[in-house]
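A single protein chain has been removed from this complex, and every other one stays in its place.
The first chain written gets the first letter, and so on, giving A, B and C; residue counts start at 1 in each chain.
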Amino acid sequence: MFIVDYIKDVYNGVTSLLKGMRLTGYYFVHPKEIITQEYPEVKQVLPERFKGEVVMRHNENNEHRCTGCTACELACPNATIKIVTKFDITPDGKKKKALDVFVYHLELCTMCNLCIVACPTDAIKMAQTFEHSVYDRTELTKVLNKPGSKLMDGVE
Amino acid sequence: MIEEVGTTTEGDLIINVGPQHPSTHGVLHLVITLNGETVKKVEPHLGYIHRSIEKMCESLSYRQFIYVTSRMDYLSSHINNQGCALVVEKGLQIEVPERGKVIRVLMAELTRIASHLLWWGAMGMDIGAFTPFFHAFREREAINDIMEETCGARLTMNYVVPGGVMADIHPNFQKKVNEFIKLLKSKIDEYYILLTGNIILQERLKGVGVISAEDAINFGCSGPVVRACGVKSDIRKIAPYDGYEKVKFDEVFETAGDSFARYMVRMNEIRQSLSIVEQLIDNIPEGEFQAKTKAVLKLPKGEFYSRVETARGEFGVYIISEGGLTPYRIKFRSPGFSNLAALHHMVKGSKIADMVATMGTLDLVIPDIDR
Amino acid sequence: MTKEELKTKLTELVPTATFDEAGEWLNVLIDAKDWLPMAKALRNYFDLQFDYLFNVTAVDWKTYLSVVYHLRSTKLEHVVVVKAKIADRNNPEIETVSNIWRTAELHEREAFDLMGVKFLHHPDLRRLFLTDDWVGYPLRKDYEDPLNMIKL
Partner (left out) sequence: MFSLESLAHNIDLGLNNIFPPTVALLSEMVIIGVGVIALFAVLGLVLVFMERKVSAYMQIRKGPNRVGYQGFAQTAADTLKLVLKEGLTPDGADKFLFNLAPFIVMIVAMLLMAPIAFTKGFQIWDINIGVLYISAISSLSVIGILMAGWASNNKYSLIGAMRSGAQIVSYELSAGLAILAMVVLTGSLQISEIVASQQNGWWIFKGHIPAVISFIIFIIAVTAETNRAPFDMAEAESELTAGFHTEYSGMRFAFFFLAEYVNIFIVCAIGATLYFGGWMPFHVGTWEAFNHVMDFIPGVVWFFGKTFGLIFLIMWFRWTFPRLRIDQLLNLEWTYLLPISMFNLLLMTIIAINGWYF
């Protein structure tokens, strides 16, 4: 019947609305459900696999493991890494290729992790930093090997 | 002939919706012809974030090009990557170890849930309910945290490599996913109360943006759009990949073909994906997560096509190889591009508000359309 | 329909067609002028019923162009790949199929935009992604753009 359908319509509609209001009302009176993270005060600890930026491992004697093989440079899809090599003279008088400057363009990097996978000597890794904002983008071009650092002994 | 600004000769109003507009979810530009509130014509103008990924991939090696595809449909980036890895594996006949396959499927389904959750929230925004957005993000955040722990990134993970996955799962992965399953199961009924069951939403979506099964096929729609008309189209069922043939799940169908049917297909797909995750999470086989591959991959001369089911529909990768280090020609068949083609057909004759609601249920991701 | 059955059927349809069975699906290589009648047949014949055109693209083979159509039948669940060869690279022309499969409309516009294939009788053949005054077709192999293309 028309009137019955009409009232049923109104009833069903209103109950569906009230159910929704009960849910939002529940959240309104339960502030402990709030999921806001207040960022600068509360900093989340990022998991160790988080890909923030590429850094080079150095030990306490300022030695790194990069042989300058350019595997990472070849693996990089965006030309983010540029490796400049030099020739060291080994004690027995031979010339040996070694890393001079490891240039890393953070502004081009997409954190795809391919360079880390490609590295045969495990010289680079991903750091868990994420606050990369700077005022001048040239600051994002970084040299990863620390000044005066040398190749670790035994790494070929 | 349509003028860019002003009215047509019949006195209809022409409005530019986008490239910056709250309901186009990105830089989609629609030129709509209006007669009062009624939409007479919708014409998409594309290319605002066209990056020519296809050309870009022609100069990238078979390992490198996978990461670019994350930037297409960024909401189901893992599934895009999976499709690309599959085509390389098909060309090189690499057999992915079981563990690798299961991890891929798990991640793909989590991605699908995350994508559908974001769609649900944005759908609410499109029809004027703001609260669902945050409620959906709460659960999506849990998925993102899981992704972050295992893959190292939250959205564009680049976790897939030809031959498997890049790294093994994190030791906490199974525990976290089990927690997430519990969380989502407790919250999924709230979605019903908050939006699905709401009389206003049902009135807004039922009978709006109707497309028949024949038209949907003819327009090349895929995914939930065509499943809402009752057409079998799930690639996971038609041409199973990565071990989808071994898991039990139902392809979700509706018959009405309207916006509400599309809405319900997506809502039910969340449950189906959840059941896939549930089946697999405690049964990840032991073994290698990645097959042994050569350092430099070279596809043999020939043509390879692989298709996967992303959250939006059928994603295809078509590679023509000349035997070199890089693809000779690569083409991505993106689901959003074809779905967008049907928009005019769906909305002509309805109100502006219906157009927004229909666009919401199409779940357009603009980088996916523009590529 | 299996590959073999499709092959015999399609040979009847287009006698000049050649086949390539290397991949997963049957590849049919035809000439561009045979395409329109073949497309109609593929769509309408009772035992073919390719109603779902899921991919259209064009390939630049340096001396000629080809347009590749991936077709699937949602009812009979078979797939065929049609490659129409366009010999004239400078003025490539092929009949549109946007009146047979509506999805082709946007896909063909994309192919026109990026590869320069002219689809005859297309209802609205304009640039899709690029601006209307763009010169050249970027996906062609001989396309040069010193400003935007960075050689690695």
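Definition applied: a residue touches a chain if its C-beta (ideal position, glycine included) is under 8 Å from a C-beta of that chain, and two chains touch if they have at least 3 such contacts.
Predicted model only: the values in this text are computed from it and were never measured.
Partners of the chain left out, restricted to shown chains and counted across the full complex, are A, B. Of the listed residues B:126, B:234 or B:309, the one in contact with the hidden chain in the full complex is B:126. Of the candidate positions B:200, B:213 or B:256, contact with the hidden chain is made by B:200.
Residues 13, 15, 21-23, 34, 37, 124-131, 133-135, 138, 194-195, 198, 200-201, 203-204, 351-354, 356 of chain B touch the missing chain (whole complex, contact as defined above).
Where chain A meets the chain that is not shown, the touching residues are 10, 17, 20-21, 23-25, 27-28, 31, 33-36, 38.
What we mean here is this: only the chains that are shown with their structure count from here on.
Because contacts link the chains only in sequence, without closing, their graph is best described as a line.
Between B-C and A-B, more contacting C-beta pairs join the chains of B-C.
Farthest chain from chain C (centres taken as the mean of C-alpha atoms): A.
With centres set at the average Cα position, the gap from chain A to chain B is 24 Å.
Counting partners per residue, chain C has 152 as the residues that reach two or more other chains. The residues of chain B never reach two or more other chains; the list is empty. Remark: chain A residues 12-13, 16-17, 19-20, 22-24, 35, 46-47, 49-51, 75-77, 110-114, 117, 126 touch chain B in the complex.
If you check the complex, the residues on chain B that touch chain A are 60, 63-65, 67-68, 131, 138, 141, 148-153, 156, 158, 161, 166-167, 170, 190, 193-195, 197-200. Those residues of chain B lying in contact with chain C across their complex are 46-47, 50, 52, 54-55, 59, 90, 214-215, 217-222, 231-233, 238, 302-305, 307, 314, 316, 318, 320, 329, 331, 333, 337-338, 340-342, 345, 370.
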